[in-house]
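A single protein chain has been omitted; all remaining protein chains appear in their positions.
So, subunit A:
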């Protein structure tokens, strides 16, 4: 018995090692890596699920187009081992950046037979590998793996090393074709140095990468240092496009460092979880800005069970204004080192002029927008009637339109100032005030709905509904405020959409056939969508995009395949 367990365990580790085989062949100094985690994916679906899907059928049709016999019956039988992880990674030198796609092969001959006739003629066979030097991509493979690489030349590098590179130019060669030729040569050099090499410091040995891969994730994205990557990219576009960046040193302009994202298909939801770590200098500023909970006055001001959608933002205005000069100084001081002192003065002046505390009282940084409903409204319009001699007469008719019914809440501790402001508006006839409800005198042709405002409980309310405005003034609301309370208060930003509730408000006869089909699918399977950005925890800000389902299917990946099928029909 022990032996069996040991063997099983051994086999198990072996398959995991197998699945990660390619990871030992990807150098750890790459900048971006996306891995499709086959093991997790095929826990969710079978190969036959892909074959029977519209996408799989399309792939098979494409593969079989030129095959007279030996038709391929499954995407798993096309030479590529789809049960092994596939990787995309981005790496760069100061001169060329490379897009790489690395997959395992399980049948080299089969893979080669799938190539186009034109490509087949270009195959170069070496001892241990074969390759095709294509116009835009370099393909190289052996019995076990296939690597496809596309190279992009850095403009910045070319202008910086113009003189040296000019010497490599052939006589009469155009700039464009010269760059292309050089890029191709360097790409080939790079590919041969990478392909099928086992690296001691591969990503398989990189702790950071291994940590980024979450359990059960179907796909994982890892970016070593987002801020630096952007700085380098801007630089590579050359001073012509981004003169500011070309001048600066190597400065992480956004203060964002490692970024990881994981994609999950669970039974009741599909979600993308993104973690962003912030540099130690920026961390302090970010913490002060984002670590604020939304005031309950706003959260409890709408019926959570009835809202079709809402959007909440909560940040600390006072701290934002205080940190702003610091952030500007750090971002632009780095980009424009020559103007470091000037930037500092701009920052100091800003602090001097702005009264952060006073503004922080006027606008606390809490904002909540709620879509309550869509209401029908009779709208007049002008059209024509003709008499018996076809003389035209202008007539007014009415039609029904759908108008969004929403409430916007803005946190403010300066009620007196706001009230004074509205009084002034009344004096100048921009608003009417009745029962403490402010009505904006908007022209129908400017804004298609009425707008009311109420100032109460340190909140400035703007709403399209007079009833709503009046009930806010009276304060006799009987709202259910439990459902989203934690979600809103625990995150700095939330966007929530009750998908079916919104769709059900739209009159059916206004939809086309495919829209109706998508709607049917939605009401049968979906629940709601949420995007949220967390507050700072340690040096990390997390965000999540989550689509909840009714859980009618085994998992959401299967549901996705089904959706593709129903739309592709």
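Annotations
By definition in this document, contacts are C-beta pairs under 8 Å (C-beta built on N, C-alpha and C of every residue); 3 or more make two chains touch, one makes a residue touch a chain; residues count from 1.
Methods note: contacts and distances are computed from a predicted model.
Set against the options "Lipoprotein", "WD40-like Beta Propeller Repeat", "Dihydroxyacetone kinase subunit DhaK" or "Oligopeptide transport ATP-binding protein OppD", the UniProt name belonging to the omitted chain is "Lipoprotein". From the set A:36, A:101, A:192 or A:408, the residue in touch with the chain omitted from the display is A:408, counting the whole complex. Per the touch definition above, the residue from A:374, A:479, A:531 or A:563 contacting the chain not shown is A:374.
Not every partner is drawn; the one left out touches subunit A at residues 369, 371, 374, 379, 381-384, 386, 388-390, 392, 399, 401-404, 406, 408, 443-448, 462, 506, 510.
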